[in-house]
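One protein chain omitted, others in place.
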Amino acid sequence: MNKPGVRKPTRAALSALIARSRFTAQYGFRVTAVADDACTIAMPFQQAYQRPGGTVNGPAYMAAADCAMWIAIKRHIGMEHDAVTSEMNTAFLNAARRETVYCTARILKLGKRIIYGTARCHDRKGRIFTHHTITYARLRK
Amino acid sequence: MNKPGVRKPTRAALSALIARSRFTAQYGFRVTAVADDACTIAMPFQQAYQRPGGTVNGPAYMAAADCAMWIAIKRHIGMEHDAVTSEMNTAFLNAARRETVYCTARILKLGKRIIYGTARCHDRKGRIFTHHTITYARLRK
Amino acid sequence: MNKPGVRKPTRAALSALIARSRFTAQYGFRVTAVADDACTIAMPFQQAYQRPGGTVNGPAYMAAADCAMWIAIKRHIGMEHDAVTSEMNTAFLNAARRETVYCTARILKLGKRIIYGTARCHDRKGRIFTHHTITYARLRK
Partner (left out) sequence: MNKPGVRKPTRAALSALIARSRFTAQYGFRVTAVADDACTIAMPFQQAYQRPGGTVNGPAYMAAADCAMWIAIKRHIGMEHDAVTSEMNTAFLNAARRETVYCTARILKLGKRIIYGTARCHDRKGRIFTHHTITYARLRK
């Protein structure tokens, strides 16, 4: 899926991108791994995510999945191109508690109009919390 | 889908429920319409929802859909029973800008184990922003 | 969502379209209602759809939903334009038995690139069997 001529952003560049975007900044996401195959971010626990019973609420996982996928896409198409979420499907499989949630995104199709991939939220050891499929529509420059 | 013997919570009771739940309180949701057929909430605009370009970001709609569906479910099963989100599918159709987003949820199946319905985020005049299907799993008391 | 200048196909024209398409012909679909708001097709029961227990199997509903949505799209964009399914989400809510299944599709967004809508399979009286969301990508001429 590598496009010749795309300058691939580094982990540092992608971390800076997240930090300066107001809509992701509130979550305190950190980029923990960047590769062509998969990108992973970390979402530290916040009191605001807490549901009754002490578990992390649904929108927090979905925000992490959306962000991890965006990072994976930027890695492939470069910082000067962009895409926006058009569909996201989420399954809530196990509940995270007061802990850091990791989210790993993989691209399955990098099309000219549509980019499709999966993301999964998991703990440090790989135990799955949520599974997502995500479609982004590429913006024309 | 009406269950005999269920005391249906009023709009006031459902509004109080949202206000005291920490994970929904941050959004400032208000319950604007409660009926057996459909329930609607309002999500006032917040700076934190803003994506580059001035549009509302994806997780905000998904939080509203999850909440509107929860209100619709509580209306049907009563305050003393509960259910948790197991799946949510979202399509982003049009972007909201600096405006109040409304979200209307309808239940299509009220099963003994699974509750399934749709939600749509829209503006005051009914223009659609997002469409969701949502599955909740009932908790056994 | 009406586009000026589109010649809207009639029910007869849409029925003929289904009958001559080999991949839909096997199902024996009939177009039962055509309007801008919603289109409905009927799928007569066939032995080949039968699961253990006498219920209709999943792919039959999904084929009906895909076809009903295609008819609804053709109604809006005209016979000379086309679109192909890019995503379909299905929830199986109640089982049909040895009976005709109806499927009604509605378009929620008719975009330049993407068409999104819902379909539901139901019996003659409106009891729901399955619910679908469907995304079609428009083909450029």
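Each chain carries a letter (A, B and C) given by its place in the written order, and its residues are counted from 1.
One rule holds for everything that comes next: a residue touches a chain if its C-beta (ideal position, glycine included) is under 8 Å from a C-beta of that chain, and two chains touch if they have at least 3 such contacts.
It should be emphasised that the depicted structure is a prediction, and the values quoted were computed from it without experimental measurement.
From the set A:F29, A:Y49 or A:Y116, the residue in touch with the chain omitted from the display is A:Y116, counting the whole complex. When the missing chain is restored to the complex, the residue among B:L17, B:I114 or B:I128 that touches it is B:I114.
Of B:T24, B:T40, B:N57 or B:N89, it is B:N89 that touches the chain left out of the display. Mapped onto subunit B, the footprint of the missing chain covers residues 86-87, 89, 113-114, 135, 137.
On the side of subunit C, touch with the chain left out of the figure occurs at residues 21-23, 26, 47-52, 57-60, 62-63, 66, 84-92. For subunit A, the list of residues touching the undisplayed chain reads 89, 91, 93-94, 108-109, 111, 116, 118, 120, 128, 131, 133, 135.
The rule we apply is simple: only the chains that are shown with their structure count from here on.
One simple way to say how far apart two chains are is to compare their mean CA positions; for subunit A and subunit C this gives 34 Å.
With centres taken as mean Cα positions, subunit C sits 28 Å from subunit B. Chain geometry summary: the mean Cα position of subunit A and that of subunit B are 24 Å apart. Contacts with at least two other chains are made by residues 89, 91 of subunit B.
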